[in-house]
Every structure is written in C-alpha cells, then in structure tokens.
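Only one protein chain is missing; all other protein chains are in place.
As written, the chain order gives the labels A and B, with residue 1 at the start of each chain.
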Amino acid sequence: MAAVTGGTRPGSLGRRRRRRQAVQRWVVVAVTGVFFLLPLIAMVEFTTRAPSGSGRTLDVWRTLADVGRLSEQYPDLLDGVTASAGLVVLTVLLMLVLLVPTMIWVRLRLPWLRRPMEFACLLPLTVPAIVLVVGLAPVYAWVAYFLGPSSLTLCFAYTVLVLPYAYRAIDTGLSAIDVRTLSEAARSLGAGWFTVIARVVLPNIRSAVLSASFLSVALVLGEFTVANLLSRTNVQVAINLLGKRDPSISVAVSLTSLVIAFLLLLVLSLAGVRRRSRGPRRRPDQTVLAATPVQEIS
Amino acid sequence: MRSTRTSRRRGVSLAAVAAGLAAVAACSPPSSSSSSTSNSGSGGASAATATSAQDLGGLSALETAANKEGALNVIALPPDWANYGAILDAFKKKYPQIKVTSAQPDASSKDEINAANTLKGQPNAPDVFDLGQAVAASNTAVFAPYKVATWNDIPDNLKDASGTWVNDYGGAMSIGYNAKVVPAPATVADLLKPAYKGKVALNGDPTAAGAAFSGVVMASLGNGGSADDISKGVDFFKQLKAAGNFLPVDPTPATIKAGQTPVVIDWDYLNVAQGKSLAGTNIDWKEVVPQNAVLASYYVQAINKGAPHPAAARLWEEFLYSDQGQNLWLAGGARPVRLEAMTKAGTVDKTALAALPKLTGTPVILTQEQSDKAAAFLKDNWSKSIG
Partner (left out) sequence: MSSSALPAAAAPNEAAPATEVTTSGGRRGRRVTATAASLIGVVPFGLLVTFFLAIPTLVVIIGSFLDADNRFTLANVRGLADDVVLQAYWRSIWISAVTAVVGALLGALVAHAVSTAVEGGVLRRVITAACGVLAQFGGVTLAFAFLATFGFTGFVTVWLQNTFGVDPYGAGGWLTDTPGLLLVYSYFQIPLMVIVFLPALDGLRPQWREATETLGGSTVAYWRHVAGPILLPSFLGGMLLLFANAFSAYATAKALISQGSPIVPLKIDAAISGEVISGQDNIAKAMALGMVVVVAVVLWLYARLQRRTSAWLR
C-alpha cells in the first residue's frame, strides 16, 4: 500500500518532478496571465484617460467610489444589486438541491438516463438566450401570475442556464471517484440514500461542486440578456443603464463588477477550503478510494 | 432485457414530449386572462380605451388618473438618443408621483414589440413605443389609437388619420467624424479615400438596424442611386470594404470616445449628441449631412394596446407633443413633428433651431413601398457583399 504513505514521503524523483512542475506552473501562469490581463489593462487605461487626451485622471473612479451619491442618483443600481445578490443565492441553492443529488442518483440507479440528461443539460447552450426568451415568455406569464413579477423569479431560468456548466463540472468530479463502490460500501453499512448522497458522495466531489458553484455565481452575476428581455432587473441591467450616462463609466462599472465577482469567488473558495481543513478526518476515506481501482469512469 | 429497457426509455421520452406539448397548449390562456385582470384596476378601464384626453374629462382628469396608476414603463429610450435623458427627467419632475421605469435602453424597435408580446398582461410590460416606421407599419394591431391635444399641428402625412400611430421626431442621415483624426468629408464618396482606412463604421447591420439601413440608402443617394434603387449604396459599401476603410464594429459611445471608431454613419441628432458629450475632450466630434444625399426619416409614437398603465401612457404622449416635449427633442438635435406649427406660433426654441445641422439638397423620405423594396434587396445582397 504505497498509496497510503507515498503522499507524505516523496522520493528524490518526486522532489525533482515537483520542482519541474513549479517551473512549468509559473511559466504557464505567466504566459496566459499576460494574455488575460492585457484587455483588462486596456479597460483601466481607458477609464483613467484624461479628457484632454494626455495624462491620467481618477475622476471616473472617484465618481464611482462616491457610493452615496451614486445610489441616490441611480436608485436602479441598488435594486439591481439586491436582485442579483438574491439571485446568486437562490440559483446556487437550486442548483445544489436539484442538480447535484439528481446526478448522483442517475449515476447510481438510472444509468440509462445519463445521455438524455447530458443532452438536456447542454440544451440551454444550443438555443440562444434571445430565442429561449420567446419560449420562456408563456412560462413566465404563469410565474408572474403565481409569484408576482419579482426579479427573483429569474432564479428558475438561471438554474437552467447554469446547467451546462454545472453538469460538466460535477460530472467530471463524479467520474474521478468510484461512486458505485462508495455507495455500496455505505449502503452495506446501513446508510440510507440521503446519507450516501449527502455525507459520502458529496464530500468526495467537493472540488467539483465548488467549480459548479463558481460558474453559477459568475453566470448569474454576468447575465444580462434574459433579465433585460423579460424586463426584470439585475446588476448587469442596472449597470447597462448607468453606463448610458458616460462611456468611461460604463467601462469602469463593468470592470468593477468583474472585480467584485472575482472577490466574491475568492471568498467562496476560502470558505470551501476552511470547511475542508476543519474535517481532516475525512481524509481516510479518500485513502480507501486511492486503494480501490477506479471503476466508474466516463 | 435490452429491448424492454429501450422501449421503456422510448415510452418515457414520448410521455415527456406529450406532457410538454400539453403544458404548452395549456400555457396560453392565463396570460391573456391575467392581462384583462391587471388592466381593470384603479380607473384604468376607461383610460385604456380613451382616444383623447377629452374622453376622460380633460388633461387634469388624465393627470389624476395617471397619478393614481403611479407608474409608467417606457422602453428602448437611450438617454443619449434624441435627448430622451432630459425628456425623461423633465417628465419625472413634472409628475413626481409617477415612477418611470426605462427598460432595455438598447433595444431595437422590433424588440419593443417583442417585449409587448412577451410581457403581455404583466405589470412590467411597456406602456408606450418609440418605433421605426417599418416596424410600426407592420404592428398596428398592438397599438391603441390616441389623439393628443396638439393633434391638429401635426402634418397629415406624418400621422395615421385615426391616431393609431403618430410621427414624433426625425432627422437626416449624417457622417459623424473626429475632426482631429480625419479630414471633413463633404460627399459620401470621400469616405473611399485612404485617409479613412479602417475608420468608417455604420451604426448596425442594415438588414436589422433602421439607422444602418438609412445609411445605405444615403450612400445610394450620394452615388447616383435613388429612393427606388439602393444597389448603388450596397456597391459603395462593397468598395469601402475592398478599400479596407469599412470597419464592421458596432459603434458605441465608448468606441467613439476611445478612438476606435473615428467615423460613424448615423442619424444627425445622434452625432450631434455625441459631439456635445465629448465637448472639452481631445475628440472633436462633428457631423455632416453629405451634399445631395439627404435621407430623412421620422420615428413613430404609439401606445401599447395592453399597456399596464393606460392613463400614464396617454399622459406621456401629451407631454411629448406639448411645446415643452417638442422643444426638448429639438434641443437634442432632432426635428420634432410640430416644428413648423411651433415656428409659426413663435413657441419654438430659437437657439436650438439655429443649431440644427444644415441640409443641402432636397430631403428624401422613403415611402413604405420603397422601404420594403430596399429591405428585400438588402436581405438578398448585403451578407453576400459584406459578410
């Protein structure tokens, strides 16, 4: 069982590899980092351009930083931010409650449903949002009838929009572990299905669930088309309105919303890590995993 | 075992499709029934059918009814378009009890109609439209006829006799340019010169956006074409592309301010507004209506038949066609529909009038027939020439 001890006692080979990996890592991160930062730098450059054409100014950012005046002048912005905050929570919750257990369940009990489910989860990406809205309209007429026209009702549509990304992330996580053996072991020890899903499988796909949540949060914070076409509000709709005032501000607020989303995800990832470090005792079941051949891959 | 499995699977998917179909079929009724319930609130029932303020007992009665509704949904009114930012502010100031919601500022005219259909019966459906002539002409079924108090000032050729739709403001196609970067073009053909390499943008795709469509018609007029023959315009853009001058970017205030689109073909009032907002910067945005290529067009006002706030919708129209509303459009560089009558009556804002872009040559206005013909030509030829 080299597996159990190997991780803690790296051989010289492992050390050399680790050094090589570190070099590789920084090269890859640096090269891609430049590509990803350039357009963002261009945005910063544009928003700090002085009106005269030469020199820099922070006027645009000062206007934005003046939150008090901003929210007074643009009450829409606050509405949009509140709506988006609620939507993020509701969408991630719905995704976690509906998609994750269903995917585990399908893998365990209804494997023939996997391809149809995979296709269903890709569908939201095949019908562009502009057309999907046409189809969503009659459904939302009902939703408005029962639940009112609140922007929070968008969470249903958003959960659907999130499916392609969340499905892929969670499917990847489930493929990396042996769900069947895990659940059979737990079942034979007398665990119910709920325990199997919530306490045995879920902790093992934590990284996948986190990825799915990340994509969900980012999608909801960045979604514009559906909210706009259904005349609901969210932060992007509000930003779009605000940006109409001045092009520099419109770019600045877009950049701000990116940064805020980034910070939010960073905090989320911290939460994920903290939960893990609190329970180091979970580690053993992963060692068991490592010792068993992975059977269920796809 | 396999076969039973597949047949079961097929059964399940068939059942799902059937259930889905049933649900779709069952889906339509509530939307129409809820529209009737939401309309019949707080005195709105009579306002929804009123064809003039008199029907409700005069302007003050209309104001009372509108205040009671307390809300107005407008759509597709960008603040930098024809001075709508100031117009909305003035309306809010005049009627502080009415909460104005401005949805989808970037929407096209067609999107406005789509929204009215999509949101039918919901409280956030649009109350009023500001549409391009082509879209208005094909959607009169969703409009509620209404005649504003100043109805008689509006020339007969700029309104529907029953008040289903009324022209509101118009302008001419122009070339906006950054005078610090490029020389002033005098004619459309000037844009083919090397000085404009990679710099000329059109406001949208002419098979989809009204402004771009008019841009192609303008180019046609400037190159020996006519209102009946826009092929010259398409040829012009083909040459423009071949010369490397045509930039397929969709111009926005941001691209103009950042210097990415130094020449933009768009309505004169939009280029005027652009110039105003860039005053004091290193961009000197000017506009010119090219010689002998004056293509003019009016936009259309209409009230949504299923407006959730029928009284406020009618009050908004009264405001737009009042002297104040008309002068606000004028201040934004647009030519309001009552311009002639107001000039005669002396109620026009003279400084704003003097600041309008100069037109050299006779303005051409496309008839519905010419416009349909041009659209059909573009549909068949634009992608092939440009895409």
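Quick note on the criterion: contacts are C-beta pairs under 8 Å (C-beta built on N, C-alpha and C of every residue); 3 or more make two chains touch, one makes a residue touch a chain.
This structure is a prediction, so every number in the text was calculated from the model and none was measured.
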Contact list for the unshown chain, restricted to visible chains: A, B
Chain not shown: contacting residue from B:114, B:150 or B:322: B:114
Full-complex contact with the absent chain, from A:80, A:149 or A:173: A:173
Touch residues of subunit A, complete complex, unshown partner: 1-4, 6-7, 10-11, 13-14, 17-18, 21-22, 24-25, 28-29, 32, 35-36, 38-43, 45-46, 94, 97-99, 101-102, 105-106, 109-115, 118-120, 122-132, 134-136, 138-139, 156-157, 159-160, 163-165, 168-173, 175-177, 205, 207-208, 210-211, 214-215, 217-219, 221-222, 224-225, 250-251, 254, 258, 261-263, 265-266, 268-270, 273, 276-277, 286, 289-298
Interface with the unshown chain - residue positions in subunit B: 1-2, 5, 8, 12, 16-17, 19-21, 23-24, 27, 107-111, 114, 131-132, 134-135, 138, 198-199, 202, 204-210, 213, 244, 246-250, 252, 254-255, 258-260, 375-376, 378-379, 382-384, 386-387
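Following the convention adopted for this analysis, only the chains that are shown with their structure count from here on.
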For subunit A paired with subunit B, centre-to-centre distance based on mean C-alpha positions, whole Å: 37
Residues on subunit B engaged by subunit A in the complex (per definition of touch): 5, 9, 13, 24, 27-28, 30-31, 34, 73, 75, 78-80, 85, 102-106, 111, 114-115, 117-126, 252-254, 256-258, 277, 280-283
Subunit A - residues contacting subunit B, complex: 46, 51-54, 112, 116, 133-134, 137-142, 144-145, 149, 228-232, 240-241, 244-248, 250-251
